[in-house]
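A protein chain is absent from this complex, but the other protein chains hold their places.
Let's look at chain A:
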Amino acid sequence: MYLEQSFHKQISFSSFLFENDFLALFPEIFLVSTGIFLLVYGVITSTSKSLNYPLLSYNISWYAIMALLYTSLLIYNSPINNAVLLYNTLVIDDFTQFVKITCLLSSACCISMSLQYIQTQGDNAFETLILILFAVSSMLFLTSSADFISLYLAIELQSLSFYVLAALKRNSEFATEAGLKYFLLGAFSSGLLIFGCSLIYGYTGVLSFSECAKIFAAGVVPFDGIQAVTTESALVSLGMVFILAGFLFKIAAAPFHMWSPDVYQGAPTPITAFFVITPKIALFAVFLRVFLQSFYDLFPIWQTLVIFASLASMLVGALAALSQSQIKRLMAFSSINHVGYLLAGFACASIEGIQALSIYLIVYIFMNIAVFSILLCNMRHTHNNGLPRIKYITDLAFLAKTNPLLAFTFSIAMFSMAGIPPLAGFYSKAYIFFAALGSNLGVLAVVGVCTSVVSCFYYLRLIRIMYFSTPKTWCSTARVPRTNALALAISLFFLIFCMAYPAPLHLITHKIAIALCV
């Protein structure tokens, strides 16, 4: 009876194919259509003479936050949690759902942290928010993508949004320069990526990740029918290297990191926060899928490359940051350093490695939310009521004197980034090192610890500046906006108490690691 019923369901599943697809893709469809609706709403309203050309960015920001939150609720309550959709183009499982929700919530957080900034900077381009929404929806597709075409399309949509976002401040020389650099180099890397995909396609004839996996798995065994693939495996691995290079560029890992300090520094601070916080997890999600599913049988080759990139990122991130004097640039190198650790988890390619990587990603997001929600607070000169930004690291000097609580919070975030024991940063780093040691990658663990020590230097230097040096100009913080305060409080709570009760984090990450690996 039961068997019959399930058989019947299967029949109905295949007969009403698109019904299920719509159901599964509803969150993405909602987000994209909200974006389009908001665009239309913005265009019509902001040019309306009868409404007196209203400023819409604050208004649309809240709409965007709402859209993101609703989308995450939709995903959370999705009726279908495991499916392959649209003729093997997209896939949904525990892993993608988790990554999507994280993306959505962290983007909502980024927007809410920037609300005051948007208001006070007189930056009235409401298109920013629309672009952010499109970027986020592209990340959702990216996370779900199950073949090279959808992967490439999603990445391109995301990148295009990012280029525009970076250059959004049209009157700023830095921003336009950043946007242009990002665009040119991004185009270069997209070229590498698509070239890699086409090489793979050329020698296998398939685009789907799972089909690829089957072919490579057979390619290991000498077998007449697929002998051709085996002999051409050097070219396959070449294609893989190109795909990997594209990926490394997107996450700003070491030999392909050059764009990130310039772009992060040049872009407006809310955009920088968005760049730092949100896209990494989506990119890692899809490339983990590509490398663990399609290229798992080429593991020895790409592991070496990932180790190499990981070592290079750790070293570059730790060393180059030593001589940085601008806070955003410093954060850029810091994120390169963190990417090195993430790649160490990647290189393990074991369940522990994936779990450690996921934990690290989440902790990384929380740490950066804490840091940027402070950097996005408005400052106030004591004399003239100007609104300077924290630009250089020496500008932090006043913080401990005029706002000790904020300084303390910033110190906690820095300590966590440096990996000081009772905080979440230490936990995540230690987990990565254990995973690396467990996979016999002692080099990564040792170099990781060493670079962590070096990076301690510049994190702790910020704290030293705050507490022990006298500022040149005295500032005080304006009232910390409620949204920033909320983000700050949540992230701080997480950073401090993660060690006390890490079980939920562990369970979730274990579940997603299992979903990806099995």
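In the analysis below, a residue touches a chain if its C-beta (ideal position, glycine included) is under 8 Å from a C-beta of that chain, and two chains touch if they have at least 3 such contacts; residues count from 1.
Methods note: contacts and distances are computed from a predicted model.
A.B. asks: Quick one: find the hidden chain's UniProt protein name among "UBC core domain-containing protein", "NADH-ubiquinone oxidoreductase chain 5", "Geranylgeranyl transferase type-2 subunit alpha" or "Rab proteins geranylgeranyltransferase component A".
C.D. replies: "NADH-ubiquinone oxidoreductase chain 5"
A.B. asks: One chain isn't shown here. Among A:L55, A:A125 or A:V241, which residue touches it?
C.D. replies: A:V241
A.B. asks: Out of A:F30, A:F188 or A:F434, which is the one that touches the chain we can't see?
C.D. replies: Per the contact definition at the top, the residue touching the missing chain is A:F188.
A.B. asks: Can you say which of A:T120, A:S323 or A:S476 touches the chain missing from this structure?
C.D. replies: If we include the chain that is not displayed, A:S323 is the one touching it.
A.B. asks: Sort through A:V43, A:V454, A:I490 or A:A515 and give me the one touching the missing partner chain.
C.D. replies: That would be A:V454, which touches the missing chain.
A.B. asks: Tell me where the left-out chain touches chain A, residue by residue.
C.D. replies: Chain A touches the chain not shown through residues 180-181, 184-185, 188-189, 192, 234, 237-238, 240-242, 244-245, 248-249, 254-256, 258-259, 261-262, 301-302, 304-305, 308-309, 316, 319-324, 443, 454.
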